[in-house]
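Here the complex is missing a single protein chain, while all its other protein chains stay put.
Our next item is chain A:
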Amino acid sequence: MFKFVVRRLFQLIPVLLGVSILVFAMMHLTPGNPAKILAGQGASAEAVANMEEEMGLNDPIIVQYGNFLYDAVTLNFGTSWKSGLEVSKEIGPKFVVTVELALYSTMLSLFIGLIAGIVSAVRKYTLLDVSIMIIALFGLSMPNFWLGIMLMQWFSIQLGWLPATGWGTPEQIILPVITLGTAGAAVVARMTRSSMLDVISQDYIRTARAKGLKEGIVIYRHALKNALIPVVTVVGLQFGLLLSGAVLTETVFAINGIGGLIVDRINARDFPVVQASVLVMAVVFVFVNLLVDLTYKFLNKRIDLD
């Protein structure tokens, strides 16, 4: 187990290197001169040239990448070209907001999705099952920005129950989390249902019943733990989608998260902030996957990680 974690941590190195090259290349290959943008509309050619020199934009591209990598490894992300603030201070609070949004949404997806999926499986082919699956299909096919706008329309504008924008108070959290969590809940519900149905027909479930266990214990102790194995994988795979969904949701609800920050700073060609943000998100993504693998291992005793 320990060996596995260490090995996985080492495997992070090539992944993060790849991400760093990609984000660096994308920023540097897209048209638009950051020095010009920074120097302002009416700046003289000379001022722009000075600015370029100061920002290191005239160094060979390899040197620029090397500097960026060195700074990243030493966790020194420098200062923002746009605001002049330290990059870590710029990203920090926004990063927390996005992670909160993603985390609460995942929790909502799991909570609703698991309950709905289990109920559907246990009551298969009943009206309840069919209704749950139809709702899940809707949840899955609705683009989340549209769902966000609809929720805002009803609950904020028409009913006035919940605030339409912002992040922080419990009231502000509800709509964005529903917006971002619905599709995930639908995926988890469908996956849980099919996985449960598969598991319930297994021989060991019959053994559990033959022992004289209550049906509830058969379902929760014997079926659910096995059924969760594929569900966990799906939740892990969904996490990447969740992050991109978070960016859209932040836009709809005017939430000051990392998504908005990245979009804003791409436009401003603020390389340090964009690069650092993308790297941080990549690290989060990779760690979540590690967590998923560990959960998987915990659930599935047949997998030997070492």
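One rule holds for everything that comes next: a contact is a pair of C-beta atoms (placed from the backbone, for glycine too) under 8 Å apart; a residue touches a chain by one contact, two chains touch by 3 or more; residues count from 1.
The rule is simple: contacts and distances are computed from a predicted model.
Colleague: Assuming one chain is omitted from the figure, identify its UniProt name from "Transmembrane component CbiQ", "Peptide/nickel transport system ATP-binding protein", "NADP oxidoreductase" or "ABC-type polar-amino-acid transporter".
Modeller: "Peptide/nickel transport system ATP-binding protein"
Colleague: Which of these, A:F138, A:Y204, A:Y220 or A:F287, touches the one chain of the complex that we don't see?
Modeller: Result: among the candidates, A:Y204 touches the missing chain.
Colleague: Which of A:K82, A:R190 or A:H222 touches the chain that is not shown?
Modeller: A:H222
Colleague: Mind pulling the chain A residues that touch the left-out chain?
Modeller: Touching the chain left out of view, chain A contributes residues 201-204, 206-214, 222, 225-226, 299-302.
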